[in-house]
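Before I ask anything, let me first share the structure, which is written out below as C-alpha cells.
Here the complex is missing one protein chain, while the rest keep their positions.
Let's turn to subunit A:
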Amino acid sequence: MTATALSRPDGAAPADPPAGPAVRLHDVSFGYGRDPVVHGLDLRVEPGEVLALLGPNGAGKSTTIGLLLGLLTPAAGRVSLFGLGPEQAVRRGLVAAMLQENQLLPRATVGELLHFTRGLYREPMSLDEVAGLADVGDLLGRTTDGLSGGQAQRVRFALAVVGRPSLLVLDEPTAALDVRARREFWRAIDGYAAHGRAVLFASHHLQEVDEHAGRVVMLAAGRIVADGSPAQIRRTVADRTVAVDVTRDGPDEAMLRTLPGVASATVAAGRAELRCTDADAAVTALAERGLLRNIEVGAGSLEDAFLSITEVR
C-alpha cells in the first residue's frame, strides 16, 4: 500500500506520510519476573491492513498491544511503527489506541474532550466529521459520567480517530457491548479502515474477526500459532461441537476422528461429542453413515478450540 492510500477522505495527502510497515515486531519477548507472557513474536502489518489478534483470555493479546504501543518495554526484540520507535510514532500522531481498561475523564463533556484531543494533532478531523463517523453528535453536550457503556465506547472511538492516525489499535473494542451496539460500532470501525489505514484489534469473538478482519493472527500462550485469512483460520479452529447419541456397538472415538471436518472426538455415556473445524462436513458424513441420532450442534468455546489446535500440534 502506498502513501496515497493513506490520504484523507477529501483527497489531501497527509503532511508527513509515514514510511515502512505500520507495525513491525521482531522477535519480541516480554514477561513479568520469570514468567514469560509472550515469546519471540514476529509480526509485520502493512498500511491498509485490518488485522485481528485472536486468542483466548490470557493468550497475550493485551500484552502484545502494550508492547507495540510502547506502554511496555520488551525484554528482548525490537518494535517499530512506520519505521519509528513506538513513542516517537505516538508523538507524531501516527498511532492512536482504544484500550480496554481506560475510562473516560470524569466531569468533562464529550465536546470538551473531543475539542481538547483535536488540538493535539496536526490535521485532525472537524468536530462534525468525527461526530458523524463515531455517531457521537447527540452526546457532545453530555458529561462523561452519565454515559451508557455503548455511548462511552463510541466516545472513546471518536477520541482515538479524531487525529486521523495511520494506525488504529483497539483492544477488545466491543467486549462490553450488546449485539446491536456491537454492530453499530463495527460499522464505524469499518468506515475508518476503508480509507486505507491500518487497524489492529484484539478479540476473542471468532465471528467478529471473521466479519471484519482481512487477516487474523492467532495467539495462544504468548506465541503466534496461526496467521492467515479468516477463512484459513476458520479451517484450523475447531469452534463448533456436534454431539450425537451412539449405541454400544456404534462408532468409537478413533473412527469418529477420521470423519471430515472433525478435529477431535470423545465418547462418554452413550454420547459422542465431536469438536469440528467444519461442522457442515461432519454432519454430512454422520448422515451418510446413518449416525444422526439426537443431534445437537453448538458453538464451542474458543478456549477449547485453541486447546484442540495445540493438541493437534
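In the analysis below, a contact is a pair of C-beta atoms (placed from the backbone, for glycine too) under 8 Å apart; a residue touches a chain by one contact, two chains touch by 3 or more; residues count from 1.
Assume contacts and distances are computed from a predicted model.
> Out of "Cytochrome c oxidase cbb3-type subunit 2", "ABC transporter", "Carbon-monoxide dehydrogenase large subunit" or "Ring-1,2-phenylacetyl-CoA epoxidase subunit PaaA", what name does the UniProt record list for the absent chain?
"ABC transporter"
> Just one of A:23, A:43, A:79 or A:97 touches the chain that is missing; which is it?
Here the residue in touch with the unshown chain is A:97.
> Taking the full complex into account, find the residue in A:71, A:127 or A:297 that is in contact with the omitted chain.
Spelled out, the listed residue whose C-beta touches the missing chain is A:71.
> For the full complex, which residue in A:84, A:108 or A:297 touches the chain that was left out?
Answering carefully, the residue with contact to the hidden chain is A:108.
> So that we can see where the missing chain sits, which residues of subunit A does it touch?
Residues touching the hidden chain, for subunit A, are 69, 71-72, 90-93, 95-97, 99, 101-108, 112-113, 115-117, 119-121, 143, 159, 163.
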